[in-house]
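Just one protein chain is left out here, and the rest sit where they should.
Moving on to chain A:
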């Protein structure tokens, strides 16, 4: 079961990882490629709903695309910080609602990180609280 959870921030055309983590570390590279490619779809979805009013916008982007073994979900905050989650497609326990709540948890935790006055927006996230939250989420899913 692999859940790489990168938070991706967009500044104009830049999509660099703020945080990326995956459980089976041996196939980390594959997930990096997968998440990176999925940003195309995220960008597409964001630009498609760009005209919608900000407060009415749905942050959860839903399933970005499926592959044979994994499902890739996306989420974008109001400040265009992107969250991408890759889950094993055999895991049927993860329905849309669970994914949604996981994203919400991630978002809350990310907001906490941003509230840290010593955190420089745009830096890689090195918060221990964020780490432990992601770990607990991964453990719960597995």
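As a working rule, a contact is a pair of C-beta atoms (placed from the backbone, for glycine too) under 8 Å apart; a residue touches a chain by one contact, two chains touch by 3 or more; residues count from 1.
One rule holds in what follows: contacts and distances are computed from a predicted model.
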Complex member absent from the view - protein name from UniProt, among "CDCA4 protein", "Trafficking protein particle complex subunit 10 isoform X6", "NUBP iron-sulfur cluster assembly factor 2, cytosolic" or "Proteasome subunit beta": "Trafficking protein particle complex subunit 10 isoform X6"
Identified contact with the non-displayed chain, of A:67, A:101, A:116 or A:136: A:67
Chain A residues that touch the omitted chain in the full complex: 11-17, 28-29, 32-33, 36-37, 39-41, 43-44, 63, 65-69, 71, 89-90, 122-124
